[in-house]
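This report refers to the structure that appears directly beneath it.
Note that this complex is displayed minus one protein chain, with the remaining chains in position.
This part shows subunit A:
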Amino acid sequence: MSLPLLLLGGFVASALAPRLCKTLPRLGALLLAIWPLAFAAHLFRLAPDILAGKPFEHAIEWAPALGISLSFYVDELSLLFGLMVSLVGVVVMVYAASYLKGHAYLGRFYAMLLMFMTAMNAVVCSGNVISLFIAWELTGISSYLLIGFKHDKEVPRAAALQALLITTAGGLALLAGLVMVGSIAGTYELRELLANGDLIRNHDLYGWILVLILLGAFTKSAQFPFHFWLPRAMEAPTPISAYLHSATMVKLGVFLLARFYPMLAGTPEWTALLTFFGGVTMVMGALRSPFQDDLKAVLAYSTLSVLGMLTFLLGLGGKVALKAVVLVTIAHALYKAPLFLVAGTVDHATGTRSVRSLSGLRTKMPWTFATGLIAGLSMLGAPPLLGFVAKETLLDASLASAYPIPTTTAAAITGIGLMAAAWVAGIKPFLGEPSTAAQRAHGVSPGFWLGPLLLASLGLVFGLVTALVAPWTLGATAAIQGAPAAFKVALWHGFTPALATSGIVLALGTGLIALRDLLKDRLDRIEWRGLPRPSTLYQQGYEAMFVVARGLTDRTQSDSLRDNLSTILFAFLLLGGYTLYRLGGLPSPPTVELHWLEVGLGSILLAASFAAIRARSMLNAALMLGVVGFAMSAVFLVYGAVDLAITQIVVDTLTVLLFVLVVHKLPRFARLSTKKTMIRDAILASLAGIFMTFLVLKAHQVNVHEPISGFFAEKAVPEAFGRNIVNVILVDFRALDTLGEITVLMAGALGVYLLVRSGEAKAKPREVQGT
């Protein structure tokens, strides 16, 4: 089975989920978990080739005229993310079967989850940036639905909306950046873009492109100052938080940066922006994380910190930093998802996630404790777990950077904060005397701990046997930098500066753990005021948007036809006038001399139309309009439009008759407008007239396309057997148009008839009722 079909299968499974969960409430979830398992198996089958340096490629034409195709490009980086998404997905799906057992909307939950999972896999396997973007937005929409899963409560709804607004606003910026990249390089195909990185980096628009793409990545990966949506998104059910907000969706921004690394990285702008924003996010997250009281908040802030760390490392660039990116990504997925699930289990068993009221849970749920312990130790960065290897590489990369002191300090502070957070979230709830909440806790079934324990143990296995992750790390690093990589992945690197720094971090981290409760008391007493918070700015901007929109609508649209018309005219003149001005070039001078007949007809036309608008009664106006119409038909006659002349005479006669018959009873025109509005309208109308004059003159110069009249002139006799070409066009070449026209007239005639009838009925209601 091929990759595109498998992806399609994900959407099919998503559509089937609600029905399946209804008929098989227990087994349904497990059956659905086959999809991510199959996807992972497929990736494993592709893996040998890909790791040997032959990416999987496949293209389906979609919109070839626009250069958009549904193409797939799976290299080592895609492989890594695809496996992470699928395998963590399996664990989350199995876990959710226990966590949400008997939930009324279980089917809906799985449908959204599968849709999200498929979209995620589509992003990482995408080979065309436009199809990548579409899948990217799909993850945003499905995550909106997942965060707002408890839709009957207001807080989750608001959190979901905030996440959606922020990530899609970034998505729009991303699209603009991608379109710019595509039009510079002349292709949207990922492989060709990555091969032409110099073209983009040396382009004048590089700065804009970088900022736009970074906006997309930073919003999705919750980088400062867009970070605040992530902790709020913890309103989602815990399996969702474990999945979306640790291992998958928030990593997409990082994935994008890694994906475009060969195209965008290596410039001073790249390094400055990524290390600054990544560094701020990393330190801020790490410092706030251990002092939260909600278990999920602790994990959310630590996730922020890790996302910042990944961005920071991508900003530093170079072989060691990229190796750290890969290792941190793997380690993080293996410890953060289990920790979230452990928090969910604790919440399920005790009914609380408050750190203060949780302790001594180890006897009630030993296996969950084991999971928390292993995952927590990996997050702590304790040997021999994979987290330790990742942290060592991080310190290595910051020591090797151009500014080792600030970068290493930031990395060390982060390490210390994350240590305390790991302690608080993964280990502390299980130690000590059982609290009241722990005493009331119920035991948990294997469904709660089997998957998380498996994931967490992988972190231990990979740390002990680094040979298992080495080829993947090498491959993914090579894929990110776009060139082969060579290094060792090992638990023990000998006595290096990184090890020494690590030792300091370990010591200080232990100190922070010991002092955490004391410090938290102190910190809680401080009132944080005066600092401008990004979330407040967001809220103000959000409200301002409505104020502006309402103001704009009130100013430009009203229930008065005249005001609306004036607005439209004004905008039309402004935009159209600007376009005419841009086209430039004075209209051609008169080429053909005027005949006295033409001057006469034109003058009559003008005089009659002015008389029509100055008329004080309907009858006078109707007469003058008649003159206008007859003058028009004379003009048509002069310039060889016989049919038009005839039609115009007939229609004009009918119009005048109708006018007289229908509205002869109307009162004389009252002067309703003030002098001021009259003058304003006259100016607007004159400007429109002048614009139209120039438009006509310009039309003689502009020739967008060869006229098709030649075709009609050539084919009228031999193919349509008519000598009057205008008639032939109407009844033969464009016969369907004429049919449409007749239909419109029929409808109009019916409307007129009904309107006139209903007017009579209302005027003499009794008579009608009597008959």
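One rule holds for everything that comes next: contacts are C-beta pairs under 8 Å (C-beta built on N, C-alpha and C of every residue); 3 or more make two chains touch, one makes a residue touch a chain; residues count from 1.
Everything below uses one rule, namely that contacts and distances are computed from a predicted model.
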(message) I notice the complex is incomplete. Of the names "Putative aldouronate transport system substrate-binding protein", "ABC transporter permease", "Aldehyde dehydrogenase" or "NADH-quinone oxidoreductase subunit K", which is the UniProt protein name for the chain that's not shown?
(response) "NADH-quinone oxidoreductase subunit K"
(request) Would you indicate which residue among A:Gly102, A:Gly494 or A:Gly640 is in contact with the undisplayed chain? (result) A:Gly640
(request) Just the residue numbers, please: which parts of subunit A touch the chain that's not shown? (result) 559-562, 565-566, 569, 587-595, 598-599, 602, 605-606, 609-610, 612-613, 615, 618, 621, 625, 628-629, 632, 635-636, 638-644, 647-648, 651, 654-655, 658-659, 662-663, 665-667, 669-670, 672-673, 681-682, 684-686, 688-697, 699-700, 707-709, 712-714, 716-718, 723-726, 729-730, 734, 737-738, 741, 744-745, 748-749, 751-752, 755-756, 758-759, 762-763
